[in-house]
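Here the complex is missing a single protein chain, while all its other protein chains stay put.
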Amino acid sequence: MTDLATPPAPPVPPSPPPTRHTARWAGLLILVVAAGLIAVLATRPPATVSEVQNPLVGHASPRISGTTVDGSTFSLPAVPGKFVVVNFFASWCIPCQSEGPNLVQFNFEHQQSGDAQLVSVVFDDSASNARDYQAKLGATWPTLADSGGDLALAFGVRESPSTFLIAPDGRVVAYIVAPVTAADLDQLIARAKATGA
Amino acid sequence: MRSRHFPLWTLLGVALVVALVVGSGLLSSSPPTAAQRASAIESVIRCPTCEDLSVAESSAPTAVTVRATVRQLIAEGRSDQQIEDYLSARYGSSIVLDPPASGWSLLVWVLPVAAGVIAAGLVVAVVARRRRRGTDVLDADVRGPSTDPVALAERRRFLTQSLSDADAEYLAGDLSDADYLSLRQRDLARLAALGPVATSADGPGAVTAGTPGSSELSAVSGATATGTLLDDPDRVAGDVDARVEPSVDLTDRARRRGRNKWFLVAAVGCFAAALALAVPVFSSHRLPGQSATGSIDLSPSQQVQRSLDQAAAVENQDQLGEAAQLYQSILDANPDNEVALAQLGWLEYRIGQQGASTTLLNDARAKLNQAAVLNPGDYAVHLYLGTLLLQLDGNAAEAVAQFTQFLADRPPASVVAQAASVLRQAYLAAGRPIPSQIPTV
Partner (left out) sequence: MNGTLGHIGVLLGFAGAVVGIVVLGVGLARGRTNTLRGGQVYAPVILLGGLVAVVAMEHALITHDFSLSYVAQNNSRETPWLYSITGLWSALAGSILLWGVVLGGYATAMVWRFRKRAGDELVGWATLVVYVVSAFFFGLMLGPADPFTHVVGAIPADGTGPNSLLQDNPLVLIHPPMLYLGLVGFTLPFAFAIASLITGRLDEDWQGETRRWTLFAWAFLSMGILLGAWWSYQVLGWGGFWGWDPVENAALLPWLVGTAYLHSVMVQQRRGLLRIWNLSLVVAAFSLTILGTFLTRSGVLESVHSFSESTIGPLLLGFFGLVLFTGVGLIAWRGDRLRSAGGIDSPISREGAFLANNLLFVGFAFVVLLGTVFPLLYEALNNGTQVGIGAPYFNRFFVPVGLALLFLMAVAPALPWRKSSVEVMRGRLAVPAAIGVLVVVVCVLAGVHGIEPLLAFGLGAFAAASAGRSLVLSVRGSVRAARVGGASTGRAALSGWRGFVGRANGGMVVHIGVVVVAIGLAAATSYLQRGTLHLAKGQSTTFAGHTVEFVGTRVVTSPSRSSFQAVLRVDGRGMFYPAVTQFGAGTSTVGTPAIDSGWRDDVYLTINNIPQSSSGSGTTTVWTFGVVEQPLVMWLWIGAGLIGFGSILSAIPGRRRRPTDPVSAPVSGVAPPPDPELDRDTGSPDDASDDRLPVGAGDAP
C-alpha cells in the first residue's frame, strides 16, 4: 500500500540527450580535404610550361644507327667517344623551323673541334620531305630517316622538336623539348663536362 | 500469390544464368590469342603524339609504330606487364593509360573501393543498429524524448503525417496488409513514447486530427492516433495491436490479382512470336563468318588471307619496311605460312640490296630456300630465288634452273611479262635458249 502521508518524490526532469555534432565534424573533414586540393591546384604551374620527364636521362642511350634520307647508312658506336646531339624534327613543325639555323651554327662550331656530333632524325614525317627541308637548310650532318619510327620509340619521343644530349660514354645527359639554340647546347655540354661526363 | 510466382522466378533465374554462362563464353574459353592480347594492351597504351587516345584508336604514325612493337614483343614471349614496362622505360610512366598499382598511385584504385566499402558498411551498420534497439522510438529521441516543445511538436507532426500517409498508401494498394499493420503499430507506439500531450502547451503545435478534406481518413487516423490512445495514459504501447484495426475493407483487393496472370501470358506470347520472326530475318543477310550483330568472326585462314592482302597492298605502295613488319607478324602467328615467308624473304632481299646489308641478304636467301622446301609448287619462290642467284651470286646456271621451275609452275602471263627482262638476262648469261613463254621485251 502506498503511504499517503509521504508526498511522492518530485519528478526528476530527464537529462537532455548529449548532442552529437556529426555534421560539424564531417563538414570540417570535407573542408580540410578541399583546402588541400585547392592548395595543390593553386601551386601547380600550367601544363604548357612544364617539361615532360623522360626516363632515359642518366641511362645509356639507344643505338643510333639506320638509313639516312639519302639512302646511305649511318651508325654510331655504343660508346661514341664524343658528345652527340640527337635532334628529332619534322619539316612541318614550326618550332623546328625556327631551331634549324641554330643547329647549323652549332654544327659549324663543333665540326672543327670534333668534340660533338649532330644527328637529326625524322619524326612523324616522310623521308623525302625531310630531305628537301634539310637541303634547304643547308644541313651537312647526317639525317636518319627512321621510317618505322623505331628510333623515336627507343628514345620515347612524343613531339618535335626533341633534342637529346649524349655524353661521350654513351649516357643520355639532357633532354630538351623546346627549340634549342647553339648557346643552350654549349651550356649543356659544359655542364656535363664539369660533372665528369 | 507466392506459389504462383515462385516457379516463374526460378525459371527466369535459371534461364538467365544459363544464357549468361553461354553468352560470356566461359564454357568455351581458351587462353587469349596473340591478337587478343595485342588488342588489350593497345587499348591501355596512350598514343604518344595524341591527346587522350590509346594506340588502338589512333592512326598516327607513332601509334602504328607502338602497335607493331607490341606485336613483336608478344611474339618474343613477353608478358603484358613486361611490355608495359618496356614502353614506360622509354616514354615515361604516363604512357600507360592505367595508373600503376604501386606507390602513391595505388590510392587511385584503393580510394574508390574503400569509399564504397565504407558507404555500404555505414548503411548496414545503421540498419543493424535500428533493428537492434527496436523502432518504437524515433531516431531523434533515442536517448530520451526531447523536452523542447517545438521539437516535440515537429515529431508529432511527422508521425501523424506518416500515419495518414500510410492509410493513403494502403488504400491505393501499395502497402500489403502486413506492412500496413506493422507501420501503423510502430508509429502509434512512437507517438505514445513521445509522452502525453501537455494540454497547456498545445498552442500552435497542436496535432490536427488527420488532414483537412479527407473526412473518412481523419476519422480513422485521428481516432486511433490521438483520441483513444492518449486519453488513456495507463494503456501500454504494447497493447496497440489489439486495438488497431485496418481502416479499409480488405475484400476488394483480392479481385485485382487475377489480372496480372493474363498480362504475363500475353507478354510471353508476344515475345515468343517476335523471336520466331526475328531470328530468321536477322540470319538471312549474313556474310560467311558474320554473326547476327554484324560482327564478322572470320575463320583463322580467312584472317590470314586478309592480313596477306593488306601486306601485299602496302608492299605495292613501296613501303617496304611496313610491309616487312606486316609479313613478320603474320609469320609469328603462322610460322608455316609459306606465302608470308616467301614475300618476307623477297622484301629482305630488296631492303638488303638497298642498304647493302649482307646479313639481310643471307637471311633472305635462307628464307626463300625454306619457302621453296615448304611449297615447291609456288612459282613466286622460284622467281625470287632465281633473281637472287643471278643478281647476287652471278650464278646464271642455277638461276636458269630456278626459272625453269618457275615457268613450269604455270605463272600468270602478267607476272612473266613483268619478269621478262631478268629471265632473258639469265638465259642469255647461261647460254641457254630463251623459252617461248617469255615475251620479247
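Going in written order, the chains are labelled A and B, and every chain counts its residues from 1.
The rule is short, and it goes like this: contacts are C-beta pairs under 8 Å (C-beta built on N, C-alpha and C of every residue); 3 or more make two chains touch, one makes a residue touch a chain.
Predicted, not measured: the structure shown is a model, and the values here were computed from it.
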* Decide which residue listed in B:165, B:332 or B:409 touches the omitted chain of the complex. => B:165
* Residue touching the undisplayed chain, where the options are B:35, B:75, B:96 or B:193 -> B:96
* Structure fact -> Where B:80, B:136 or B:154 are the choices, the one touching the absent chain is B:154
* Structure fact -> Note that subunit B touches the chain not displayed via residues 1-2, 5, 8-9, 12, 15-16, 19-20, 22-25, 43-44, 46, 51-54, 56-59, 92-100, 103-105, 107-108, 111-112, 115-116, 119, 123, 127, 130, 138-140, 154-155, 157-159, 161-162, 164-169, 171-176, 178-179, 182-183, 204, 211-214, 216-217, 248-249, 251-252, 255-257, 259-260, 263-264, 267-268, 271, 275, 278-279, 282-283, 286-287, 290-296, 310, 313-314, 316-318
* Structure fact -> Touch rule applied to subunit A and the missing chain gives residues 19-24, 26-28, 30-31, 34-35, 37-38, 40-44, 46-48, 50, 52-53, 92, 126, 128
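Going forward, only the chains that are shown with their structure count from here on.
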* State, to the nearest whole Å, the distance from the C-alpha centre of subunit A to the C-alpha centre of subunit B. => 34
* Note which residues of subunit B are touching subunit A in the complex, please. => 48-49, 60-62, 64-66, 68-69, 88-95, 141-147, 319, 321-322, 325, 354-357
* To do: Provide the residue numbers of subunit A that touch subunit B in the complex, in ascending order.
  => 13-18, 52-56, 67, 71, 73, 124, 147-150, 152-159
